[in-house]
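Data first, discussion second: the structure below is written as structure tokens.
One protein chain is absent from this view; the other protein chains keep their places.
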Amino acid sequence: MELRFTPEEVAFREEVRAFIRDKLPADTRERMRLGHKPTKQDTITWQRILNAKGWAAYSWPKEHGGPGWSAIQRMIFLEENLMAPAPELLSFNITMLGPVLVEFGTEAQKRHFLPRAANLDDWWCQGFSEPGAGSDLASLRTAAVREGDHYVVNGQKIWTSTAHNADWCFCLVRTDPRAAKRQEGISFLLIDLRTPGIEVRPIISIDGSHHLNEVFFTDVRVPAENLVGEENRGWSVAKYLLGNERTGIARLGTSKAAVRRAKEVAREVRTRGRPLIEDRGFRTRVAQLEVDMKALEITQLRVVSAFAKSGGKKPDPLSSVLKIKGTELLQASSELVMDVGGPLAMPAWQQELAALANEPAPVPDWAPAMAPAYLMLRAASIYGGTNEIQKNILNKAVLGL
Amino acid sequence: MELRFTPEEVAFREEVRAFIRDKLPADTRERMRLGHKPTKQDTITWQRILNAKGWAAYSWPKEHGGPGWSAIQRMIFLEENLMAPAPELLSFNITMLGPVLVEFGTEAQKRHFLPRAANLDDWWCQGFSEPGAGSDLASLRTAAVREGDHYVVNGQKIWTSTAHNADWCFCLVRTDPRAAKRQEGISFLLIDLRTPGIEVRPIISIDGSHHLNEVFFTDVRVPAENLVGEENRGWSVAKYLLGNERTGIARLGTSKAAVRRAKEVAREVRTRGRPLIEDRGFRTRVAQLEVDMKALEITQLRVVSAFAKSGGKKPDPLSSVLKIKGTELLQASSELVMDVGGPLAMPAWQQELAALANEPAPVPDWAPAMAPAYLMLRAASIYGGTNEIQKNILNKAVLGL
Amino acid sequence: MDFDLTDDQRLLTDSVTRLLADQYGFEQRKSLLKTPMGWSERLWSQYAELGLLGLPVPEEYGGFGGGPVDVMLLMQAFGRHLVLEPYLASVVLGGTAVRLAGDDAQREEILSGLAAGETKLAFAHGERQSRYDLTDVLTTATPDGGAYRLEGAKSVVLHGDCADRLVVSARTAGGRDEAEGISLFLVDAEAPGLARRGYALRDGTRAAELSLSNVPATLLGERDAALPVIERVVEAGIAATAAEVIGAMEAMQAMTLDYLKTRQQFGRPIGDNQALQHRAAEMLVAMEQGRSMAMLAAMMVEEPDAGERARNIARAKVGVGQAGRFVSQNAVQLHGGIGMTEEYAIGHFFRRVMVIEHLFGDTAYHLDRLADEVE
Partner (left out) sequence: MDFDLTDDQRLLTDSVTRLLADQYGFEQRKSLLKTPMGWSERLWSQYAELGLLGLPVPEEYGGFGGGPVDVMLLMQAFGRHLVLEPYLASVVLGGTAVRLAGDDAQREEILSGLAAGETKLAFAHGERQSRYDLTDVLTTATPDGGAYRLEGAKSVVLHGDCADRLVVSARTAGGRDEAEGISLFLVDAEAPGLARRGYALRDGTRAAELSLSNVPATLLGERDAALPVIERVVEAGIAATAAEVIGAMEAMQAMTLDYLKTRQQFGRPIGDNQALQHRAAEMLVAMEQGRSMAMLAAMMVEEPDAGERARNIARAKVGVGQAGRFVSQNAVQLHGGIGMTEEYAIGHFFRRVMVIEHLFGDTAYHLDRLADEVE
């Protein structure tokens, strides 16, 4: 047992950090430093820079364009990217579609889609959730009926993140409504969002942003060659996708960046006649978060190492611990940021600022981004299996209850 | 709606406080001030003093010796007694047996037992729990078989608080093992603990104290006139007893006394080079407890008032809120006291001190009592229906879930 | 000690409840949000007709002469429907300032107009740099004949965009953070030199940034000694918003219970999950503790002992803030994805509770004040 990073790992971290420092475009950097979300173009540009370096498809096998890193290296890379903070790699492309195609895709699918996914030439989104389904994924009802060399798709998806930015969508569809079990009769289809019959409607989130969508399919014709895996066996594909390496699940780098940001702004604002950074309650809250983040950092290393040791075959049920603690920390750190912002974080500045021309902004530059993450991250304990579901998983898979 | 105490209520509180200040024996006062439990004799003496004043049977109807107070007065009285802190009235006698006999007892039972219970001439204990029953009270198995003018009792009770101090025990026993429902066929019996065939065995608690017992009944002959209510209808008697006015359920006065004690000792001990009372973390923890205690104080007033308004007929399901928050505060405040005690709270001083003759105690006088309450009060969220059961009650009775 | 409503109070809540049930459905509210003003003049007039605008105004000025408990009941009803009209800003904050500090003529003129629905007030005290510190005032006032001229800026002034008259604090003496030397002024919304930039807060209610450049103003109350009045205005605001949070929690709890009972997953209502049931019970416990604290705040608004009043209102702010955070976060969580959307009511309640927590000092701020007082 050696609990310190090897010199090679330390050097790797330094290399990643230096690369991000040197190559992240200045305007993106500034937006993200202030806590704003990256624009669509920020994400595309940055992923292409990383892809040119050979780092974008960080978790794929070398023969499909991956860098051939160890699990610890992957973790270090993701964490540095989040901590910078730099735009995240589009997870639909990199951690979801990519590994699925590597495992289940035809040669043609691999050849066509993988390089384009790595380079974000295609922006993918995920069509799993449906109205009324929620955590009960297998109850999905969107139907795909085979007609000659096409499937004809009818139905509705919901909570489809970034569908309005996306070119393609990988979907779960029901191809056999008479299957004995609900998990059978589901297929995994790649759908070009420019196909006629698709309508994307925005869902506005409580932070005022447009991130989620409803996607409606009306007689959408999808070429049969866009089926991944076998017909009616899409559930295995989806399970593989969801059970995949979840190195990044804790998103610890985002929490670290948030705490760092809170401390920066706490030097600028005052409470009770002195800088907030000198307030004992604030300092104690930060110290506690730093304790919890340190613990999670090590837990994450343990899970990642164990996963790598297992040959990457079996997802560690302890990754539910990462999800639970990771989202708790995302929420607690964004809550800290909001509280530091105080009254100036309460106006919905984004609308106001958008309306301004050359007038001076009515607000310090740090203020607009102090609350949105708090609002948006309430979803962190909901998506990807609610934290309640994660506890059920721990009960079943670890505790035997 | 008038949310302040009336002048009469304020004057009443003053009267109670003055009485306790003047009449509580000095040695009892000092023991309790230091956080020790009252001795058996402390409890008896104090209850008799209160009884002489007409206050011991504080919740009984006037014709049975009660003082005729309003619900608010009863609450004030209990709180002042706990806050003093003075020994609690023996709840088995006052809040359990008394009201049960008033409601269900025969004239002879009332005449004989009520005055003796008020004056603590008889020390009562409660024989409800059995091994394996726990919160599932109705699964009890101790059997009472009618033989002529006696019942013959066989079985075992557990968690019987103060049975080793007690003269009498009110018990639930199974008189009809063939009843259709488990709740039927149970009777409520008064048992003289000096009857042959009874054995009381101590259960030592994790604070090292002897408070709980197992009680074994082997062919114990109980006169049939000691049956309360009808045979096989004991469940209604028990439900009445458990659903009775629960003015004191939150035991807020004990939490208040603990926080006060913690602050006192925090002036004597140091942390990081200064008195603990000046430590911001300590002060904030106290401030938070004082917020929560204030909220509970008002919640308690609301529940007590609503109960009084209802004519005392229907126990307010919100009394589960009092139980949950009350025990959380009992635990949090005793935890604070323990933490203030620090390393000097860790030795099991009581054994050591008992072994000393005239030597000086190897410890400040505040130290021995800093940890036992923390240990003992872990039970507060277990007895009287665990806090988990209380949440079930809220779900059923209030939320309709 | 008496928790029953008087007949008048029952009448008040009944009529308000009826009005809001009728006029303040979620969809109706959403269309109000889309208007430039962000609230309804028509409803404001109805509030005036019902006597709500004069509720805490003394009877001699055409008010109802109601007390803090009446305001609590009203704000609680407003909280259940997320009422958007400037009641807090105008009646509670502005009205309290004028009532406490104004001379007879000022009270007569302004409070009568307020009760009649003819005058809307705003309370402009906070500044860009002041966060929650009531003594952090940089705006200055210079005597100018019998009146004054104000110079400076005010930040996040609740409903400052629509007010007809503004109560503005400014330094007539002393430096930043000094308790002495702050005065209150009345400023006309149309006064030269006053620029207002209105905007929406994250919960859809309105606020404004004010910039004041040589703005003519009239003294309101005693010169240099306005801090005690400002404190009482803030205390009244805390008590009123505490009640509003209770109403919001009631609404969230009801919606959540309904959702738990009707939303199906894995073939049964999600409310069959005991873990979610217990969460709902914990929300209930938090809500009831919060309710008690809102009552405490109402009870204390008129308490003559300033220390006792300040201490207990700070406690109420902490208790209600914590309850509101717990209940609103869990209401979203138990709703899942739909709770995260603009289209669904839960997120609106969530944001109202969030905004209220960050008005008049947040939980940490008041807990720190209370920590000062531990003895």
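Annotations
Going by the order they are written in, the chains are A, B and C; count residues from 1 in each one.
Keep this in mind: a residue touches a chain if its C-beta (ideal position, glycine included) is under 8 Å from a C-beta of that chain, and two chains touch if they have at least 3 such contacts.
Since we're looking at a predicted model, the values are computed, not measured.
Looking at the complete complex, one finds that the omitted chain is in touch with A, B, C. Touch with the chain omitted from the figure is made, among B:A84, B:A287, B:A345 or B:L394, by B:A345. The hidden chain makes contact, of the residues B:W60, B:F104 or B:W159, with B:W159. Listed here are the chain A residues that touch the chain not shown: 1-6, 9, 72, 263, 277, 280, 283-284, 286-288, 290-292, 294-299, 301-302, 305-306, 309, 318, 321, 324-325, 388, 390-392, 394-395, 398-401. Contact between chain C and the unshown chain involves residues 273-275, 277-278.
On the side of chain B, the interface with the absent chain consists of residues 129, 132, 134-136, 158-159, 203-208, 212, 269-273, 276, 279-282, 285, 338-339, 341-349, 351-352, 362-364, 371, 374-376, 378-379, 381-383, 386-388, 391, using the contact rule stated above.
Assume only the chains that are shown with their structure count from here on.
Comparing the CA-atom centres of all chains against that of chain A, the greatest distance is found for B.
Centre-to-centre separation between chain B and chain C, using Cα means, comes to 43 Å. Shared interface positions of chain C, i.e. residues touching 2 or more other chains, are given as 367-368, 371.
Residue numbers of chain B whose C-beta contacts span two or more other chains: 280, 284.
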